[in-house]
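Apart from one protein chain that is not included, each protein chain of the complex appears where it belongs.
Chain lettering (A, B and C) follows the sequence in which the chains are written, and residue indices restart at 1 in each chain.
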Amino acid sequence: MAGNSFGQLFRISTFGESHGVAIGVIIDGCPAGLPIDLAFIQAELDMRRPGQSRITTQRKESDTVQILSGIFEGQSTGTPIALLIPNEDHRSKDYEHNKNVYRPSHADYTYDAKYGVRDHRGGGRSSARETAARVAAGAIAKLLLKHAGIEIFAHVSAVGKINAPALAPLPVQELFALREDNIVRCADAAAAAEMIACIEGIRKDGDTIGGKINCVIRNCPVGLGEPVFDKLHADLGKAMLSINAVHGFEYGSGFEGSEMKGSEHNDIFETDGKSPKTLTNFSGGIQGGISNGMEISFKVAFKPVATIMHNQQTVDSEGNAAEIKGKGRHDPCVVPRAVVIVEAMAALVLADQFLRNKVSRL
Amino acid sequence: MAGNSFGQLFRISTFGESHGVAIGVIIDGCPAGLPIDLAFIQAELDMRRPGQSRITTQRKESDTVQILSGIFEGQSTGTPIALLIPNEDHRSKDYEHNKNVYRPSHADYTYDAKYGVRDHRGGGRSSARETAARVAAGAIAKLLLKHAGIEIFAHVSAVGKINAPALAPLPVQELFALREDNIVRCADAAAAAEMIACIEGIRKDGDTIGGKINCVIRNCPVGLGEPVFDKLHADLGKAMLSINAVHGFEYGSGFEGSEMKGSEHNDIFETDGKSPKTLTNFSGGIQGGISNGMEISFKVAFKPVATIMHNQQTVDSEGNAAEIKGKGRHDPCVVPRAVVIVEAMAALVLADQFLRNKVSRL
Amino acid sequence: MAGNSFGQLFRISTFGESHGVAIGVIIDGCPAGLPIDLAFIQAELDMRRPGQSRITTQRKESDTVQILSGIFEGQSTGTPIALLIPNEDHRSKDYEHNKNVYRPSHADYTYDAKYGVRDHRGGGRSSARETAARVAAGAIAKLLLKHAGIEIFAHVSAVGKINAPALAPLPVQELFALREDNIVRCADAAAAAEMIACIEGIRKDGDTIGGKINCVIRNCPVGLGEPVFDKLHADLGKAMLSINAVHGFEYGSGFEGSEMKGSEHNDIFETDGKSPKTLTNFSGGIQGGISNGMEISFKVAFKPVATIMHNQQTVDSEGNAAEIKGKGRHDPCVVPRAVVIVEAMAALVLADQFLRNKVSRL
Partner (left out) sequence: MAGNSFGQLFRISTFGESHGVAIGVIIDGCPAGLPIDLAFIQAELDMRRPGQSRITTQRKESDTVQILSGIFEGQSTGTPIALLIPNEDHRSKDYEHNKNVYRPSHADYTYDAKYGVRDHRGGGRSSARETAARVAAGAIAKLLLKHAGIEIFAHVSAVGKINAPALAPLPVQELFALREDNIVRCADAAAAAEMIACIEGIRKDGDTIGGKINCVIRNCPVGLGEPVFDKLHADLGKAMLSINAVHGFEYGSGFEGSEMKGSEHNDIFETDGKSPKTLTNFSGGIQGGISNGMEISFKVAFKPVATIMHNQQTVDSEGNAAEIKGKGRHDPCVVPRAVVIVEAMAALVLADQFLRNKVSRL
């Protein structure tokens, strides 16, 4: 109710502040009997980890995950899986000078106004550090989906105005290799090089830049998604918009589709003798809110990180004018580290709808 | 769980198929003591009603709402408010010829695959007729918000490639008058004229066209929205994406914001002596998922309606090739009637978060 | 959230006041493909209907159920099933004289205090009339359970101090016939005769009397119930305690079990070669909150109906002393009509846990 849980049948609840003791997550509803690969969970976290390359924040957190419950002899037991990630590198002093000052385009002011009390250290609960818990939970969702043959892949499709070409029609494993071959996590090498140069320039200026992530889901069975409010793309949209800094979501034809005619946009059905396929895929793999077996595809827009190394005018909690200068160690561009967060949230939606679909008919 | 409910504290559950006996909605959680104006609810429904102008479907439904419970002597009693809208003009025969044929870019195939049984008449549960129930419930949410001084206004900001200019900085009442002055529901008269001409051309061709709706929320108190998953814009995004034909959602700077630098994008705080205001509003009135008191603004992209008056190749439920020709009476462009649906869903999100905020602090 | 919904995966939401237009229920989550027998639903309602015998209220309501949605060609479609029961015999005038007077041991005072507004006619939402909606929904849950081979049977085990002997070990069909052979709905003819005489005496005195209902569930598969908070018996207990006038619930050995030693109370396992069975059944068919395949058995205690035909001192909404005399047509003893309500609520719990169990393992 207080907004810290996500999902219905595969349900996660996260907790923790950026500069508290630890962050973590409980997964309630993971079916019993799923083999759990701890190394895989850690590898996922490593892709989100700060300090992983020269274009991310230089904060040092190993983000080592501990399993507290719900797994016995390498298998899920059907009971809640609790995962803990201790906080390590909390230079809380970096935030003392800003204690009562509202950083522009951060959540400082709104938290204060809502709660009347606020853990100001590093953004507290509003910090994107919370997403590490999502990545850990998402890793377990991915294991469930892998078991069902479903594949998820995301990559950076834009940094600022630099756009990658459409994703090449390659197997996910190859796309993954292409993406992990560069530090910006774009599956197109040429675009990646441009993006990296852009981010390095931005960083030198003490500035930040936005970007976009494209995500595809393959081998999704027909039938996932509930018809009215919990349409598959509505759940995906909410999942993405709940990630820090996201300002937009579109799937299939997206915003461009709103400029098209029905005669151009309709996806004609044909059959391969087994099940209906569509010739085009403006529907983005989802019709009436339910997966139709084609590739699901969506895009997520991230605004630039609010913490910049410039002087900025602002106000403090007493209503006085104040000046703020970005300190600390921050990301010049959030998308390289957000790729695995997007995948994690998509996995959580899919896992949930996968389970929900199991009770949709006799 | 099966996706027919929306909201947590102000919670609606809709039911009904397009060609069944009736559609309707239960609102559970409307606080006691709210004056309920039945004429207002009906007026809202009239803006969504089919057959209202020459650029909408010519189906005839009066969409007359009946109150079954929860209101006594003109006031909400705190018990569930049930609203019923009988179906009138069901020419179910219009759909007999398509009984086993999957209409392209409709939900026919996915429903069949998911449930194994389907009310094929007029799309059944997947029909946008279900949104009439949302509009009725949204009207009650609007009454609650009005009580709290919160205003919601949406209008058609684009039809196909015709874009209206940014919303003029006028009071909502004036914007409303401008919008209702034309049948396409755009608050800019010149753009409206172009849009209407466009839709009339499209209709003549038996085709359809997409469009966009822009919605603003004013006088929203600071503090609405929950911090992590139920961010205000995430709930708004899900609400919008759950509307039939919606393919995209963005708020504040949206997709364009992803091309900007932090130094351009940050909204600088200043104070009017009462509370912090921002000089710009790229944040779209929401920071860290919580309303900051500025105008909330978002855009919704609608794909073109799938039912066109052209011959289309497709397959039937046996997997045979088939041809389909659009029959029946359909909208050439959905956005004029969707304006009030967008407002209704926004009102439902706001009403819910308004109540949730009441328990966020001692 | 406002307490008008029950269940998670098989979820019902009821609405309506005793003297409003209608009462009804939405069932969300009934799996697609279930044959729905409308006559069966009506027959269930007939067992709860007022005016059915000389020992129940003489109010006249046919309680005719209408299906508004969710069923197509005799089958559930997976979409919400809405059931409506119009109110017929509302002699609202019977309640005018009590408009501002708080009837002792009724909900008049607490509703007024909670909501500040109240539909005083016949108890409004607090009337047991609401349970007709539960019986209608419970009938559909029973159809789902029947499909899975699960049987539910309840009967009146006590009226006042008259206790029926333990249920005979007969098939449910025979028990049902025995029960329906008398108007008090006790499966033991001799006890039934005593009970009926008791109730007739009570009625003559203008008084009322409490009673107990015993319910058994047979052929329940092993594994229903969630381990911690949603234990099968905890859900059953809540379901029963949510029925008007219920003051107690016990299952298996119940309150008597609290006087026993472990060496007496433990249910020894043996095997019939197929699955473990227990020699005794103090566990009442549930261990660790999960069904173990044995007969589930529980008891429900109902207080006497609060409306009596005597003069009673009380206060009014202004805080003045007042006198009240029961008018209207009320039940001298609620248990004969409550048997089917107990069964309905049990069916709703079982249907819900039956679906939940489907996603508990890979």
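Definition applied: a contact is a pair of C-beta atoms (placed from the backbone, for glycine too) under 8 Å apart; a residue touches a chain by one contact, two chains touch by 3 or more.
Computed from a predicted structure; not experimentally measured.
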Which displayed chains the unshown chain touches: A, B, C
Option touching the unshown chain, where C:R48, C:K142 or C:K212 are the choices: C:K212
For subunit B, residues in touch with the removed chain: 1, 9, 29, 31-34, 78-79, 147, 227, 355, 358-362
Absent-chain interface as seen on subunit C, which is shown: 1-6, 8-9, 14, 102, 104-107, 109-111, 113-117, 125-126, 130, 158, 160-161, 202, 207-212, 222-223, 225-231, 233-235, 237-238, 240-242, 247-255, 257-271, 273-276, 278, 282-284, 287-292, 301-308, 310, 312-315, 319-321, 356-357, 360-361
Touching residues (missing chain, whole complex) on subunit A: 1-2, 4-5, 8-9, 11, 13-17, 20-24, 26, 28-29, 32-33, 66-70, 72-73, 75-82, 84, 114-119, 124-125
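Here is the rule we use: only the chains that are shown with their structure count from here on.
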Angular offset of subunit A relative to subunit C [C-alpha, multiple of 5 degrees]: 180
Rounded Å distance, subunit B centre to subunit C centre (Cα mean): 39
For subunit A paired with subunit C, centre-to-centre distance based on mean C-alpha positions, whole Å: 46
Inter-chain centre distance, subunit A versus subunit B - centres from mean C-alpha coordinates, in Å: 26
In subunit B, residues with contacts to at least two other chains: 1-2, 4-5, 8-9, 14, 114-117, 125
